[in-house]
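Take a look at this one; I'll ask things after.
Of the protein chains in this complex, one is absent; all others appear in place.
Naming follows writing order (A, B, C, D and E), and every chain is counted from residue 1.
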């Protein structure tokens, strides 16, 4: 079994498949984290038969503003580093 | 050392032992999670020389109601899935 | 590759290096956990251009009191155990 | 297969999270049994959490593909 | 042995959790040393957390064995 080898084409296909699946697993994990965090931030009342006014908009904006915050922080840090180096 | 092999009976015994120990480790982990969560829900005051009225009952019920919630959620999801399939 | 072996002196040096790096990784992880926990405890207002009065002192004391709490708990448990054994 | 294992792990995680969030929201003082109002709250909470998960999943994947396009445009 | 490693890991986790919960509850404004009232609070909190852990451990294992019995009855 240890000596069995796939041919090169199959090995590449397998690697691509596994990479794509791992990317999907990472995306799933991020969606779970974002849902948990945005739920705590946006859904403050007792759950009703639909989202309250404001809750739905908050949830829709929460993801994009969180990612904007991430980009803002990275840009700020890079700006400071380039200032320090010049 | 790599070529050393236990006989079949010993191997089975070992597997059973390890399985039981892993089950114990999982139970321990769940008890830690439940204690942390129920503590935050039930023990709201400054700790006294015994639990306040209500805190002890809350702690005792917390585990069973959490597991009931889990069963309720699984049943609801299965109910929806069987409705969709019929 | 599997049969390649470093000489004993190099092996020891490598082990020491890896141990030191793992210790550094553990220290980093603890500093992240402490910062997160002390930030939540001490920084309660909107962030200003410097820490508010009280926030800085709280942060400085937070680490030492957390570690004191840890020592206090271990001492108390050990005290109880030695009482039970005598 | 790998694919179904990932989907299963994600469904399991969704159930665990729903359980945690809806128990926190709907069962504030655990009694000797789940009351009918707690059960109503739980089934609504379950629907809302699943809805939130689907909304956020769409928003996030839309953002990812928008950013991928921008990077590709930037390379031209 | 495996058994004592598991017990040790669990005891270590119990100490870590107690530390986290009781520091949060008893040391709300960290000063230059632990005050005597903070220490009183910590030792009571420690006792209560251990008590809660033992109560919940019993309740959970009782529930597990009840459910195991029900499954075995269902198989008859």
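The criterion applied here is as follows: contacts are C-beta pairs under 8 Å (C-beta built on N, C-alpha and C of every residue); 3 or more make two chains touch, one makes a residue touch a chain.
Just so it is clear, the model here is predicted, and its values are computed rather than measured.
A.B. asks: Pick out which of A:12, A:50 or A:65 touches the chain that's been left out of the picture.
C.D. replies: Of all options in A:12, A:50 or A:65, contact with the hidden chain holds for A:65.
A.B. asks: Out of A:12, A:26 or A:41, point to the residue that touches the absent chain in the complete complex.
C.D. replies: Residue touching the chain left out of view: A:41.
A.B. asks: Provide the residue numbers of chain A that touch the chain removed from this figure.
C.D. replies: 37-38, 41-42, 58, 61-62, 64-66, 68-70, 72-74, 76-77
A.B. asks: What chain C residues would touch the chain not displayed?
C.D. replies: With respect to the unshown chain, the touching residues of chain C are 17-18, 21, 24-25, 27-28, 30-32, 34-36, 38-40, 43, 46-49, 51, 56, 59-60, 62-64, 67.
Just so we're on the same page, only the chains that are shown with their structure count from here on.
A.B. asks: If you tally the C-beta contacts for B-D and for A-D, which one comes out higher?
C.D. replies: A-D is joined by more C-beta pairs in contact.
A.B. asks: Using Cα averages as centroids, what's the distance between chain A and chain B in whole Å?
C.D. replies: That pair's centroid distance is 29 Å.
A.B. asks: Between chain A and chain E, tell me the centre distance in angstrom, where each centre is the average of that chain's C-alpha atoms.
C.D. replies: Here chain A and chain E have centroids separated by 33 Å.
A.B. asks: Cα centroid separation between chain A and chain D, in whole Å?
C.D. replies: Averaging C-alpha atoms per chain gives centres 13 Å apart.
A.B. asks: Mark out which residues of chain E touch at least two other chains, giving numbers and ranges.
C.D. replies: In chain E, 22, 26 touch at least two other chains.
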